[in-house]
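Shown next, in structure tokens, is the structure this report addresses.
Missing here is one protein chain; the remaining ones are kept as they sit in the complex.
Chain nomenclature is as follows: A, B and C, assigned in order of appearance, with residue numbering initiated at 1 for each chain independently.
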Amino acid sequence: MNTFGQLLRVTTFGESHGPAIGCVVDGCPPGLALAADEFSHDLQRRATGKSRHTSARRETDEVEILSGVYEGQTTGTPIALLIRNTDQRSKDYSNIAAQFRPGHADYSYWQKYGIRDPRGGGRSSARETTMRVAAAVIAKKWLQQRFGVTVRGYLSQLGGITHQGFDWSAVEDNPFFWPHAAQVPELEAYMDALRKSGDSIGARVNVVADGVPAGWGEPIYGKLDGELAAALMSINAVKGVEIGDGFAAVSQKGSEHRDLMSPQGFLSNHAGGILGGISTGQQISASIVLKPTSSLRLPGATVDTSGSAVEVVTTGRHDPCVGIRATPIAEAMMALVLMDQALRHRAQCADVGEVPPRIAGSVDG
Amino acid sequence: MNTFGQLLRVTTFGESHGPAIGCVVDGCPPGLALAADEFSHDLQRRATGKSRHTSARRETDEVEILSGVYEGQTTGTPIALLIRNTDQRSKDYSNIAAQFRPGHADYSYWQKYGIRDPRGGGRSSARETTMRVAAAVIAKKWLQQRFGVTVRGYLSQLGGITHQGFDWSAVEDNPFFWPHAAQVPELEAYMDALRKSGDSIGARVNVVADGVPAGWGEPIYGKLDGELAAALMSINAVKGVEIGDGFAAVSQKGSEHRDLMSPQGFLSNHAGGILGGISTGQQISASIVLKPTSSLRLPGATVDTSGSAVEVVTTGRHDPCVGIRATPIAEAMMALVLMDQALRHRAQCADVGEVPPRIAGSVDG
Amino acid sequence: MNTFGQLLRVTTFGESHGPAIGCVVDGCPPGLALAADEFSHDLQRRATGKSRHTSARRETDEVEILSGVYEGQTTGTPIALLIRNTDQRSKDYSNIAAQFRPGHADYSYWQKYGIRDPRGGGRSSARETTMRVAAAVIAKKWLQQRFGVTVRGYLSQLGGITHQGFDWSAVEDNPFFWPHAAQVPELEAYMDALRKSGDSIGARVNVVADGVPAGWGEPIYGKLDGELAAALMSINAVKGVEIGDGFAAVSQKGSEHRDLMSPQGFLSNHAGGILGGISTGQQISASIVLKPTSSLRLPGATVDTSGSAVEVVTTGRHDPCVGIRATPIAEAMMALVLMDQALRHRAQCADVGEVPPRIAGSVDG
Partner (left out) sequence: MNTFGQLLRVTTFGESHGPAIGCVVDGCPPGLALAADEFSHDLQRRATGKSRHTSARRETDEVEILSGVYEGQTTGTPIALLIRNTDQRSKDYSNIAAQFRPGHADYSYWQKYGIRDPRGGGRSSARETTMRVAAAVIAKKWLQQRFGVTVRGYLSQLGGITHQGFDWSAVEDNPFFWPHAAQVPELEAYMDALRKSGDSIGARVNVVADGVPAGWGEPIYGKLDGELAAALMSINAVKGVEIGDGFAAVSQKGSEHRDLMSPQGFLSNHAGGILGGISTGQQISASIVLKPTSSLRLPGATVDTSGSAVEVVTTGRHDPCVGIRATPIAEAMMALVLMDQALRHRAQCADVGEVPPRIAGSVDG
């Protein structure tokens, strides 16, 4: 349905071109300072219209806190956040309503519900991810304050271009979340040519969490990696999720992959900080692929609702690479999963037996 | 926790070397014929000891149906399945209990719970997947009878070896679930050399479902691909999940990736049969990577529970490639997800409006 | 938490004196006609300020539909409803904030959260029930259209006064939801005297559903009566729930209580339409008690947050009998339970075996 999480529960609502989008964040512990202006930073990061490389839709994305905060602090009651849609252009959607855009959810929604809101993709629009990012502002802050956990991401591949260097400080200084400043002109040239061609391109985003204590995650079906996979795969356009070395492990030997341990900590982190579905105290790392946008200026064959062949050309405001704006969304999903697991861990960890001694920090944690 | 699914709920229990493993399957509709001997086929497929390439542990894996079936038919009440462990060798585990095997869940479980059952990995052992396969026998049968859905898998890569041909009929005729018979000798030679070396290797397994109607899957957080990702990632040793083209989409253009449509159906299936988290009526396809076993005869550095450095050598019965036996487990998880989604769809699909007309079958569905 | 239901999920948010209250209704099937003005009837029925016998707070309770409806029809996506609070008087709450009102949730919330919104009871205020009534407008309409189910309630006892006659048509014609018009003057006199005294009184509300098909309800822990009990007990001030004959069954004989059956239907309905947690096709009936309001003009002993003894006198706008306005709320909770169970039944009922023949309608169904 439209609720994410077990003990931190985020329910989102709203359509791309409806009056508003919003969410209810239930389960946030009391006593966390929270103000409406804290949401703007991450919402700006994912916002449309950040650069010429993303959609031209301009939303102010102003968050109103409707409940759950009293005198600047969370009270333990549900926190409702509301954002009015301001740039939903009124136009004639009857054309789109009658045909299925290839690669979009038009056909599958129609098959499921027999009715759909065609305006900008309706509920299936990536506009919904705005509220994930908003909800995760709360999760990120709580994780940071309570455990010193930080969640960060970056664009690690754009089409065939991979990053040739890595510096966290570069990531926030370019519109791509790219970790190597020297390549930014190359990316811009690539995107300009792509936009001109009317086509789109796929991308890869990496996201990591530092400072996660050992012990988070619930075997067998609430594993930390399992829930990360579901959370990341639920982002629009994502077609694959890796934890740690991911698919590279297909051709790895066990002697190479397994992370040896020493009194000073783990000697490597091929596992991505998760063993048996439970965090090891190392850095948690995941990587996702985002398919190329299906909304192209290039014409494509499809059918209309009566089953007849038609040709579709998308003229709206669309990102030629949805992966570019996906970094804050991937961070958001990882943060929401981690806060949920932190609360679950608190309920279920050892309380009768002794607390186990921990080995020292990991090599790369 | 230990329950999987929303409307088809499978709760598993049991440790590798405890008295028994079992599960409770809740939510199976009434009227499905079910007998104890129907479980043996798939349990044999995943069983240890199937060939010299897998673990030497030999379990009869005889299923007892404890409830939920009356006069050979399910009644709608919970179906409890029980398998007694028969080949759990009694030996001294104090050695293993005091140290953390690298790449295993020993350390993370210990950090979470402060106590753990060290015998054969306890709860974190892949022995638990036996009950997933058993539960999925029910799901597979129901899906087949009710919707004509079939779920099948195969080993698509073993270390660096990829399949050079494809024939479903070959898959069940070799101990690797390999789809190209001509390569089986090569695989056997590779595995023999690997076993001799004391090392292990990763693998890739593909799993597909044919016959799934359009409309299954729940946006936004219960998407079919999201739940498949969680289900497949929850299998022991899995480090990555792809739907459809998966990570190949990183460098694809939109004009290449998006699946065009015609009155005769979809013209391609890069999406893996899922758009917007909902099935399109095409074949559902997923691919997973299984890391190489961490239990090696090669010594490795680790620490003991007092934090001191020790060297560990695994001498037990272990698969040098856990991916080989993962095919039926991957099938099981896909089948459980699909049956759960089928039941959820039944509750939530259109019932007031008209049923939408469907376009004809897909090219490759 | 703040979400009710399994397949029809209602998440409410908002505090008594916060900017707004609202809810997200998730799981409503597509194709149901829905407009904002359909909510006013039931919201008026529960509204404050309906008569001199209820609180003087005046809210317009105008519902805004934020999502889930397109061109006047539900789309299957979450329906968010918003009501702005307009009559939350700004005043100094520091006095109330520092002391615990007897019989209210002040002390228990403070113990749980260590922080609370004291304005009008904050989250624990009955203002929250406004959104239950709003959500249930959707449930009532769906139940009526899809199954012909109607849910109705009435005030069956006010303090020591019991109804001496019964006529459904009388219920909506007086401010008490009283089923016997001739007694209304007596009730008014009683309430006037009570209000003058500064005290309050308890009440009993009955609620019934007609037209519910046999087979709704989930054994063993999702029984229809169990879920009704939870739903009704969750209403502010409710201290007891009965199904069918309820506590009268303590001194009944089995030969008196059990409902015999004939080819024309059940011969009685002591069970309240539920056997084994599943509906029988008869009228579903429940009864609840609402405790007398704890907010009195009569002074009472309590403590402040420092643990010192203080005397409290409530001067705000409060109902001397909260039971009077509880009828639409009780109806709402029954309707939400029934719609949720209807959706769950659809997922889990017999589909492989034959549909059982039904016996004819019940005596009083």
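The rule we apply is simple: a residue touches a chain if its C-beta (ideal position, glycine included) is under 8 Å from a C-beta of that chain, and two chains touch if they have at least 3 such contacts.
Source: prediction; values computed, not measured.
Residue in contact with the omitted chain (choice from C:Gly22, C:Pro118, C:Gly215 or C:Pro328): C:Gly215. Among C:His41, C:Lys196 or C:Lys239, the one in contact with the hidden chain is C:Lys239. From the options C:His53, C:Arg119, C:Lys223 or C:Arg325, the residue with contact to the chain not on display is C:Lys223.
Mapped onto chain C, the interface with the missing chain covers residues 1-4, 12, 100, 102-105, 107-115, 123-124, 128, 157, 159-160, 199-204, 213-223, 225-234, 236, 239-247, 249-263, 267, 270-272, 274-281, 289-296, 298, 300-303, 305-309, 320, 345, 349-350, 353-359. For chain A, the residues touching the chain absent from view are 7, 27, 29-32, 73, 76-77, 145-146, 219, 343-344, 346-353. Think of the hidden chain as still there; on chain B it touches residues 1-3, 9, 11-15, 18-22, 24, 26-27, 30-31, 64, 66-68, 70, 73, 75-80, 82, 112-117, 119, 122-123.
The working rule: only the chains that are shown with their structure count from here on.
Relative to chain B, the chain whose mean Cα position lies farthest away is C. The most centrally placed chain, judged by C-alpha centroids, is A.
The geometric centre of chain B is 45 Å away from that of chain C, both derived from CA atoms. Between chain A and chain B, the centres computed from C-alpha atoms are 26 Å apart.
Looking at chain C, residues 27, 30-31, 73, 76-77 sit in touch with two or more other chains.
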